[in-house]
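Note that this complex is displayed minus one protein chain, with the remaining chains in position.
Up next, subunit A:
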Amino acid sequence: MITTRTQPHPFDAAAETAALTTGRTDIGAIVTFTGLVRDVALTLEHYPTMTNRQLAAIAAEALTRWPGIAGTVIHRFGTLAPGDPIVLVAIASAHRAAAFEAAEFLMDWLKTRAPFWKHEAGAGWVAAKSSDDEAAARWDKP
């Protein structure tokens, strides 16, 4: 199971990771990715109902591709300061390959499919990057 949620408040990556392994002895690998706000303050706008649906759909796709993994995905919204954590992807798996791959897949799809928009203080709306589309496209099935 991969739980997904959005929230305005900070998350505790260590506590989230610990929760994935509580009571389990079959997990041999945990990969965690934490995205931070870089350089300038951001306001994250989102489309709440669609965001929740998209995050659940992305998580379901990851479980189809890497059966047996477990994880937590958290994305913050609202106003964030430079250095603040903005997104967490934590994946637990029996072996490391699935955990690394699934974490990268989740971030790539999240960046291109979850309806969030970054607004930088003093600079305006952040433009989408073609490199993010290219990163997501490598997971396309032939």
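FYI, contacts are C-beta pairs under 8 Å (C-beta built on N, C-alpha and C of every residue); 3 or more make two chains touch, one makes a residue touch a chain; residues count from 1.
Just so we're on the same page, contacts and distances are computed from a predicted model.
Chemist: Could you check which of "Molybdopterin synthase sulfur carrier subunit", "Acetyl-coenzyme A carboxylase carboxyl transferase subunit beta", "Peptide ABC transporter permease" or "Heme exporter protein C" matches the UniProt name for the chain that's left out?
Modeler: Missing chain, per its UniProt entry: "Molybdopterin synthase sulfur carrier subunit".
Chemist: Identify the residue among A:20, A:44, A:59 or A:90 that touches the chain left out of the display.
Modeler: Once the missing chain is taken into account, the touching residue is A:44.
Chemist: Which parts of subunit A are in contact with the chain that was left out?
Modeler: The list for subunit A reads 35, 44-47, 49-50, 53-54, 75, 86-87, 107, 110-119, 124-128, 132.
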